[in-house]
Each structure stands twice: as structure tokens, then as C-alpha cells.
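See below for the structure under consideration.
Incomplete set of chains, arranged as in the complex.
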Amino acid sequence: MLHPPEDAAERRPAITLIEYDRTTLEERVIENTEELLPHLDNQRVTWINIDGLGDVEVLRALGSRFNLHPLALEDVLDTSQRPKVEQYDNYLFLVLQMLYRDRAGVICGEQVSMFLGKHFLITLQEEAEFDVFEPVRVRIRNVSGTIRKSGPDYLAYALLDSIVDHYYPVLEDVGAKVDLIEESLSTLQPRINPVGELHGHKRTLTRIRRFVWPVRDLVSSLMHDETGLVNKATKVYLRDCYDHTVQLMDLIESYRDVLSGLMELYLSAVGMRTNEIMRVLTVISSIFIPLTFIAGVYGMNFAHEADGKPLPWNMPELLHPYGYIACLLFMLGVAVFQIVYFKKRRWL
Amino acid sequence: MLHPPEDAAERRPAITLIEYDRTTLEERVIENTEELLPHLDNQRVTWINIDGLGDVEVLRALGSRFNLHPLALEDVLDTSQRPKVEQYDNYLFLVLQMLYRDRAGVICGEQVSMFLGKHFLITLQEEAEFDVFEPVRVRIRNVSGTIRKSGPDYLAYALLDSIVDHYYPVLEDVGAKVDLIEESLSTLQPRINPVGELHGHKRTLTRIRRFVWPVRDLVSSLMHDETGLVNKATKVYLRDCYDHTVQLMDLIESYRDVLSGLMELYLSAVGMRTNEIMRVLTVISSIFIPLTFIAGVYGMNFAHEADGKPLPWNMPELLHPYGYIACLLFMLGVAVFQIVYFKKRRWL
């Protein structure tokens, strides 16, 4: 039972057909799946690209024309697939996630499915607005390119490579932002709280990793393909693509490391600062609290005489000619003692 | 020695029998295990489902009729089994955990055991009230479905797939709650303490993971089964089921990551806030403590005269015409100096 993905546009999918061999090239927009019929069994490379998964009928027609397994078609429509390659009788089925920044700079993911047969390649994308295949189309139009001399397996490689290559700018974008944060943290007293932002970048990296990690296995599977659908010459190129995915993983891991390090760095910087403020508070409080107490004592109102009788034991200091001076000096002494003590213990 | 699980209801288990081939279908409730006898050796697919493990006699009868190993029967009754598949002489024995939310929304686990033979499938569940097999029963009743054209191995796959599919809503439920917490944390000053809740979700995820992780191995074992009990056609479907378990593991891991991240985020937010409050306290205290001390000093009662003799050294400031004004200005100066100093050090 095929259901279109929930958020799929209800418009008809746009179908484009590119057919080529060493000398000829034909590009067409297909209106009706019936038109595909005559393009099947010739010796040219047939690339059918479908943008939009809103119309299940198109898929069903495609499925019956190309004898595609229902499970594979279900996977095409379930846009939360993990990248994978599956081997069916006459074709390989690939799913992976394309990643690009849209016009507003937001990172978008879009699922791409591929059916790689002996003479055809069918690609299916979620929507038509943007894809990362344009450079490949340009290379196809170039009559002397490698792509024109090769089969659909090389075309699949080229698309794969283009998808993988488009992970780089997205990653580098994250990297640049992380570098910015790092720079802002290198000042001694950062005022912004970068924790939320760091957390966000970590999630983005986790997301990209979930896309990239299985792509590595996917490419590796293609490299060791034994169905004959992937030529030995193409496998050399796939090795290059494999290296890229490994490199991407390396990049992601090192960014994650940096993020964790920055988090630690920031928290420790914040802790250090709190510490310093604390210390100042302690010192100021500790110095003034005893002094204020002394002032308080001499602010007490014990009477020097009651009912005309002198009370000589009550606060005689207050009546002493140099009482005030002595008191101030005593306060100074207490303060100096404390400051020296704190300095000595290196608390100040 | 077979013992029913401790919390098993003592009611008789409910036994239902579904027998089908491409053309015929028979559904019956079985009262007595004797009735099962004539259904054994025909060519149709026989699915015996037993709800409730309270009556050991039924199991024993089943065991002797279908020649089930005592160890397998013991495992059926021990409802804390780890998901696994075991190969016996004439059948495969599968145990796994079904997961669903009951009417109150509480996540419930229930152990399901399966005996998959050449012509029969026996499933045993802990209780009758709820199971996740209803969609499969519906598909059996549909005469043109794949299930009617296939053997008990496909039926087992369908049940397995249904169990695995029911992990998704449970997980998504956790995910939705986690997203809610994340949203509430994105405000700058969260007032609720989400730690307990995050801890609870982590435990739920750990629990689900303990169910899902071995299911992956279970499905993988079935995919590479060499007993002939699982047909090649079914294995293609099992591959799909395997992908789902991998995807589930991915989901669980990414939720766990998010949970850890949120915990960190929350603790850092709390720490930041405490920090800010601390800073304000420090500033206010540090500003007022010296001022209060000065006020205290001029609140001292040193006498200006004693026994008629003036004591000119005692607090002459108090007798100065502009003493008060000067004192207030001095206080202001101290406060301004402090504020400027704190601003400069960026503590304010």
C-alpha cells in the first residue's frame, strides 16, 4: 500500500528524461508515464528524474514498467529513510539524503532514491525547487566528458559524488560559526552565553552524521558490488567518493570535539569569573563587617549617668579626649591586618 | 518444571485458531487443546494464538502435540526474556517484547513468543486485552493479500513487523515530550526543574533499547536462516524489518543524545542564572557595605565634651556646618567609584 509522505505537495511530480550515449543526447520533460515506454530497452543510458512524491500513481506506473519491488517503492515514499543500498533482481536500490542550504541559509535535507539498472537510472526527489544535480547535467551535455562514455553506474556515481560534495559547504558553515564562537570565548570575560548555540550546532552535526555515516557503508557496498551493475572503472571513482565520506566523518568528529571543548572552556571561564567575583565579595565583606560592628558598639546609648549619678563603667571610651581617634586607628588596624592576612593567603 | 509467571492471571488462556491458504480461511476459538489435533498435518497455514500464560496445562499439551522443547516452554513462561531466536529441530523459537500504550497512555511491555514450523505458527502472549496483531488479522482476511499466498514464515514476518512498527508511536511520544521540554528550556529563565522528567525519559529509552537492540539480531538471524523454514521471498521483507530496527536504534540514540544535551543545557542555564544573581548580590552588597560602615562611624556617640571640658578631637566632623553634606557626598563618591570600577571590570 503506497502512501505519499505527509508533507508532500499535491502537485503532479515533474518528470524529466535524459537519454544519452557517446554521440547522442536527448533531454525531455515527460507529461505522461506512457511516454517512457519506448525509452526502455535501447542501448542508451536512460536517466529518469522525478521531482515530487505527491502522486502515487506515477510511482505505481513506474513500478510496473520497471518491475520495481513494492518495498522499495514504499521506502521511496517514507522520507525518513536511513541511507542504504539494497540489491534486487535486476537493479540496485539506493536511498540517501541530499543536504543543502536554501535561499534563506537554512539547512535543508531532502531524500533522494535511485534505481540503478543495466541501462537506466531512475532518481526520485522530494521536491523540484532545488537539487544538487545541476553540475552533473552540465557534464552530461559536454560531449567529450567521461560521463558520456560510461554507463548509468558512472552517472549514479556522479550524482552520489555531487550529493556528498554538497555536505562540505554545510559543514564548513557550521565550522565557521564554531570558529566565531571560539574567537569570542578567547576574550577573558565573555558576556554572551554560547551554550544554546553550541547545543544547536551539536544537534546539526548529529543530524548530518546520521546522514553521512550510512553513506559510507552505502558507497562501500557499491565498491564491492558483485551484481555486475557497477563497472570496475566506476569502482575506482567510488573509492574517491568513499574517501570523501571518511573525510566528512573525520570533520564532523573533530567539530564535535571542538564543540565539547568549547563548552568545557566556556563553563570553566564562567566558573572562574564567578570565583573571582566571589573572592572580591568575601574580601570586602570580611573587611567591613568587623568594622561596622565596632562602629555599632560605639553607637550604643549606654548612659554615662543616671538620676544624676555617674556610671563610670558605661562606655568610658566615649568620654576620653582621644577616644574617637583611637577608635578610628583601631578600625584601620583591623582592616590592615585583614588585608595583609588575605594577601598572605593569596585570597586577594 | 513449568511455572506460570507470578503476575499471570489465573484464567484459562484464550486460544484462537486461524487456518488459511490461497482460497480458504477458517477462524475459530478453541476451547480444548484436543481440538487442535486435526489441524496439524494439513497443507494450510495454521496460526494458533494463545492469550494468557496462566494455565500451564495448555502449554504442556501444546508442547507434546508440537514436540516443543521444555527449555523453550520455560522461556515462554519467563516473561523477562531477552529477545532472541533459537533454532530447534523442526521449528524456530522466537521471543520478543511487544510495546504499546494502554488506554491510560502508560507504556506497557508484553512478551510474545512464537514457534515457527513448516506449516504452523504458534504465538503466545501474556494477556488478551490488547495486542498489536489486529492489522495482520485484517490482512489475512483479505483474500488477495500477499499473506494468503505465503507460508507461516511470511505470517511471522508480518507479526514481527507489526510489533516493530508499534515501537514507533511509543518512541515518538517520548520524542514529542522531549521536544516540549526543549522548547520550555529555550526561554532564558526556565523555572521548572526538568531533570527528573529527563531522567524518566532516559529510563524509558533505556528500556525500549533493551527491547529493540536484540530484535535487530533476531531479524538478522532470520534473514540468514538456513533451516529452510524462512523462504527467500520472505527474507526480502525481513530486510525491510531489519532496516526499521536499525532506524529505531538510530532514533533512540539520537533521543538519548538530545536528552543528555538538554540536561547539560539546563544545568548550564541554571548555573548561569545563579551566577547572574550572585553578581547582583555582590554588587549591591559591595556598594552598600562600606556606606553602611561610614554611617555607622558617624552614628558613634563619642562625646564632644566631658565634665564641661570640650573634647575637640572627638568627631569634630559632626559639629562642622557642612559635615552632613560632606559625608553624604563622600558616600556618593564611594558608591560611584565602586560602580565605575565594577563596570570597568565588567562585573556589572
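So that you can tell them apart, the chains are marked A and B in the order they are listed, and the count of residues begins at 1 in each.
Assume a residue touches a chain if its C-beta (ideal position, glycine included) is under 8 Å from a C-beta of that chain, and two chains touch if they have at least 3 such contacts.
For clarity, every value in this text was computed on a predicted model and none was experimentally measured.
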Total copies in the complex, given 2 are shown here: how many? 5
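Here is the rule we use: only the chains that are shown with their structure count from here on.
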Taking each chain's centre as the mean of its CA atoms, how far is chain A from chain B in angstrom? 25
Of all residues in chain B, which touch chain A in the complex? 186, 236-237, 239-240, 243, 246-247, 250, 254, 257-258, 261, 264-265, 268-269, 271-272, 275, 278-279, 281-282, 285-286, 289-290, 292-293, 296-297, 299-303, 306-307, 311, 313-315, 346-347
Flag every residue of chain A that touches chain B in the complex, lowest number first. 69, 71, 74-75, 80-82, 84, 86, 88, 189, 191, 193, 195-196, 199, 202-203, 206, 210, 263, 267, 270, 273-274, 277-278, 280-281, 284-285, 288-289, 291-292, 295-296, 298-301, 304, 315, 317-325, 327-328, 331
